[in-house]
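Only a single protein chain was left out; the remaining protein chains are all shown in position.
First chain written, first letter: the chains are A, B and C, and each begins at residue 1.
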Amino acid sequence: MDELDIDVVADVELDDPVLIEGLPGVGHVGSLVAEHLLEEFEAESTLVRRIYSTAFPPQVAVEDGVASLTCTEVYAVTGTGGEDLLVFTGDHQAQHGDGHYALAEAFLDVAESFDVSQCYALGGVPTGELIESYDVIGAVTDESMIDDLEDAGVEFREDEPAGGIVGVSGLLLGLGVRRGVDAACLMGETSGYLVDPKSARAVLSVLETRLGFDVEYDSLDERAEEMEAVMGKIREMESQASMDVPSDDDLRYIG
Amino acid sequence: MDELDIDVVADVELDDPVLIEGLPGVGHVGSLVAEHLLEEFEAESTLVRRIYSTAFPPQVAVEDGVASLTCTEVYAVTGTGGEDLLVFTGDHQAQHGDGHYALAEAFLDVAESFDVSQCYALGGVPTGELIESYDVIGAVTDESMIDDLEDAGVEFREDEPAGGIVGVSGLLLGLGVRRGVDAACLMGETSGYLVDPKSARAVLSVLETRLGFDVEYDSLDERAEEMEAVMGKIREMESQASMDVPSDDDLRYIG
Amino acid sequence: MDELDIDVVADVELDDPVLIEGLPGVGHVGSLVAEHLLEEFEAESTLVRRIYSTAFPPQVAVEDGVASLTCTEVYAVTGTGGEDLLVFTGDHQAQHGDGHYALAEAFLDVAESFDVSQCYALGGVPTGELIESYDVIGAVTDESMIDDLEDAGVEFREDEPAGGIVGVSGLLLGLGVRRGVDAACLMGETSGYLVDPKSARAVLSVLETRLGFDVEYDSLDERAEEMEAVMGKIREMESQASMDVPSDDDLRYIG
Partner (left out) sequence: MDELDIDVVADVELDDPVLIEGLPGVGHVGSLVAEHLLEEFEAESTLVRRIYSTAFPPQVAVEDGVASLTCTEVYAVTGTGGEDLLVFTGDHQAQHGDGHYALAEAFLDVAESFDVSQCYALGGVPTGELIESYDVIGAVTDESMIDDLEDAGVEFREDEPAGGIVGVSGLLLGLGVRRGVDAACLMGETSGYLVDPKSARAVLSVLETRLGFDVEYDSLDERAEEMEAVMGKIREMESQASMDVPSDDDLRYIG
């Protein structure tokens, strides 16, 4: 295997497809959106590429006893009612900096071979606290893209995300602009502590508006309810903990 | 030295040999099996290859004052009464992700040069607790291999091993399938805390059934008894510790 | 993208320019100086190169919603009243050792293409304590450079900086001398705990003397006053803490 291998699994004709990247990250927001799209458009999706890299963890996943090598899978989705899609999803990010660059370039190579017209890199932006209203923060390669995204409900803020965007999502923009590709990063606000289906729903809703398709949210809402139950328990534990105020004596021993 | 060097030490004609990989890992299960096979079939074994890699730790082992560079040794075993074997063993795994990939490819290169028909990657799967009955969990490159292995006592479970298989064992499957090689990973259940000869025995017993040879277990049983003595002491310490229940006062200071 | 890419943004004729390197580091002294020069000479500065490297963090910065890939920016400054300058600045150092070497070589390549006659690598040297008088410590590629720098107020000490100079600043000297480039590192003394505009001012003042230009210090002094306020609070907290002397009983539990 080379440092980077792109296996052609199938070829599908797509009409000006839109790249959707949803790799694991903060709140698993990007992954949740990509997986939900592939579930909802299962009949319309074809696995077209597998991208292998020695920068991925040296690892296989095992499902029902059958092993498969860590990779990014690329699905062609056509007949969505809106734009054709090219969805990038997988269980892992690259494990080191140089690998992130190599992987993002590979994503853009695949995108070019499908004549992708624009890219959406999806992720979460951690707020550090449990949140009520799920805003979607945006970043783009060119400021001419901002107006349309604001119309779809995306917020652009002067200094956010404060630390920039790390990993393949950020590089799709950073390297995309050098190739003349229009790319946007959509980041759902999330506490950052838990898998966050509600944040994923907010991002999906922007994509629906922008790309002209409709999806059901039932399975995502179910996952959101499960997480809600988990968060409920966490809040309960927190409130008990705060009633159980430590005495001065205790505090002396806290390192 | 190149990033990866394969030294030809000897050449031996083998008849459809079976690759056995037993590098260090959880409970040293894989190493114990490989070493035990080479002990039992000492007269039938010939060192045929040494695989050096700059991904190994920069280190020599010293035995009776003589230094030897870290490597994977490959032994050809013929006249076992069953299948011919090609056994891969050594003291170290690669030290970084890219190195794991390079090493697994080198193993498969050597396998191809010996016309290996199938691969067994051996390892342990940690249960996190001292265990009574030593099951062997399996993973394969193709589901057609499952039935025969189940007949030999291997268990295939929907979601195990949960985190997939990491290191060269996993990659032999992940990269093997891309080359059209049938490969299985046999993972002996083990607490994961100690070198585990009993788990190794369970894996060996599967190999005996599958590959048609017979080995004695005396030396492995002796090591098992030594480890049993160690575990006995640990249990003793644990039960003393549990009788020595800390008061509420103590618990307040445990971080 | 290659491991290292130098984008030509513009070309400007410079007369025997002097390289000024100010990447982030101890007390952000180098960055502060470089940024201040570019602010003061905004009308005289042209962005001429962007240096990208896979050794930088895989990251984009986002400003007003627009993403830009991590890089080192190179500005040509002409019409300063003194020497022409070639200023290297950016938000990040390389993330690993080999990357530092590659980046420093790229800086020297750009320098050669502009016929740079001498280099100033800027940084801070940590003293570990809040300081009153801001000395500037020097290091050079050739001892013939020492006298002129001492005349400009730079101090050369037998054993300082004790640990040598790490990162791209050090390598500009270490690799520069191998190419026959005269290079000096100017290190402002700084506590090392905080961004230090006063230390930056001391370094700037040496550059003024050496390179024959004049800059205003207003914005740097403002930042210094802000930091002074922060330091004032730290001192206050320290003095409160020291009055709050722990008893022997407390000390027993400090790990």
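Going forward, a residue touches a chain if its C-beta (ideal position, glycine included) is under 8 Å from a C-beta of that chain, and two chains touch if they have at least 3 such contacts.
Everything numeric here is computed off the predicted structure, so don't read it as measured data.
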{"item": "Displayed chains contacting the withheld chain", "value": "B, C"}
{"item": "Identified contact with the non-displayed chain, of C:Ala34, C:Ala139, C:Ala200 or C:Val215", "value": "C:Ala139"}
{"item": "Touch criterion as defined above, residue of C:Gly27, C:Pro58, C:Gly124 or C:Pro161 at the omitted chain", "value": "C:Pro161"}
{"item": "Chain not shown: contacting residue from C:Ala61, C:Val74 or C:Leu173", "value": "C:Leu173"}
{"item": "Residues belonging to chain C that touch the chain removed from view", "value": "94, 97-98, 100-102, 104-105, 138-143, 146, 156-161, 164-168, 170-171, 173-175, 177-178, 185, 252-253, 255"}
{"item": "Contact set of chain B toward the excluded chain (per top definition)", "value": "1, 3, 7, 54-70, 95-96, 250, 253, 255"}
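As a convention for this text, only the chains that are shown with their structure count from here on.
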Residual chain groupings, excluding chain A and keeping positions: B | C
{"item": "Rotation angle (°) superposing Cα atoms of chain A on chain B, nearest 5", "value": "90"}
{"item": "Chain A and chain B, separation of their C-alpha mean positions in angstrom", "value": "37"}
{"item": "Chain centre separation (chain B, chain C; CA means) in Å", "value": "52"}
{"item": "Multi-chain contact residues (two or more partners), chain C", "value": "none"}
